[in-house]
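Each chain you see keeps its place in the complex, though not every chain is here.
Labels A and B are assigned to the chains in the order they are written; within every chain, residues are numbered from 1.
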Amino acid sequence: MSKDILTQQVADLFVKGMPFNQFLAISVDFINANQASISLPWQDVFIGNPAQKILHGGVISAVLDNVGGMLAAASVIDKLTDLDLASVEKKLATLGTIDLRTDYLRPGKGERFTATANLLRSGNKVCVCTMHLHNEEGVHIAFATGTYMVG
Amino acid sequence: MSKDILTQQVADLFVKGMPFNQFLAISVDFINANQASISLPWQDVFIGNPAQKILHGGVISAVLDNVGGMLAAASVIDKLTDLDLASVEKKLATLGTIDLRTDYLRPGKGERFTATANLLRSGNKVCVCTMHLHNEEGVHIAFATGTYMVG
């Protein structure tokens, strides 16, 4: 199996295999070993402020953590020399978020939100990503740094 | 109106006035100007890992941000000299999370989760809280530090 197909399958697993991500209605825009982008539509249940129609901070952190974790997985796959399913599964089973810092920059208003992730460093044990959340008009809503265990 | 009653009303607003918190089914255990505690039951929709029945990191961050924000609000109320509703509302309208760091310590397994918040510093402009998440057996699942705009 090629690394591209494998990366796409793992991204599908993130989106379809996790009930919370299905609830968020996340879809994958693109993913490769260096960058990933996901998006999701507004839902009224996301409201985190009784006075304003804006995203709850927890929704924002969840989406940013997702796209960072997905990119960390793609980065792990990119380094694999053995692509049989057992090796891949064993490697990805150790994947997890160590810590996440989210900076809430502007109110989470919009109809559709896009979260992108970039690799800061891809090590054998730890992977560090930066993530951004924008709405459909390009307003920069949030920024995050995530550290992921990958080995 | 007393500060205690006002604090309780604001806590109610967090829980009942925010659709995302209703979805999380959060309830307030106790809250005062120095400490707050909230809890929530397991729901299958919280699953963040296709292989294991554990909480999605975004749910964890959301709950920890909630309890920290609630305590920041209680701390603001505690400092008010004028308790008429207009003053309180004006003051609380500026409340918002500046940034949140979550450290994921152990897998989020359990039937009921309790999030507690403590004040590190309560300033006129910024409030800093630390938060902990435990399950019903006392397992320490996550830790967070939140900075809140309060003025």
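In this section, contacts are C-beta pairs under 8 Å (C-beta built on N, C-alpha and C of every residue); 3 or more make two chains touch, one makes a residue touch a chain.
Every value quoted in this text rests on a predicted model; they were computed, and no experiment measured them.
Because every chain is the same sequence, the assembly can be counted simply: 2 are drawn, and the full complex in the file has 4 copies.
Simple rule for what comes next: only the chains that are shown with their structure count from here on.
Here the spacing of chain A and chain B, counted between their Cα centres, is 24 Å. Listed in rising order, the residues of chain A touching chain B in the complex are 13, 17-21, 23-24, 44-51, 56-59, 61-63, 65-66, 69, 93, 96-104.
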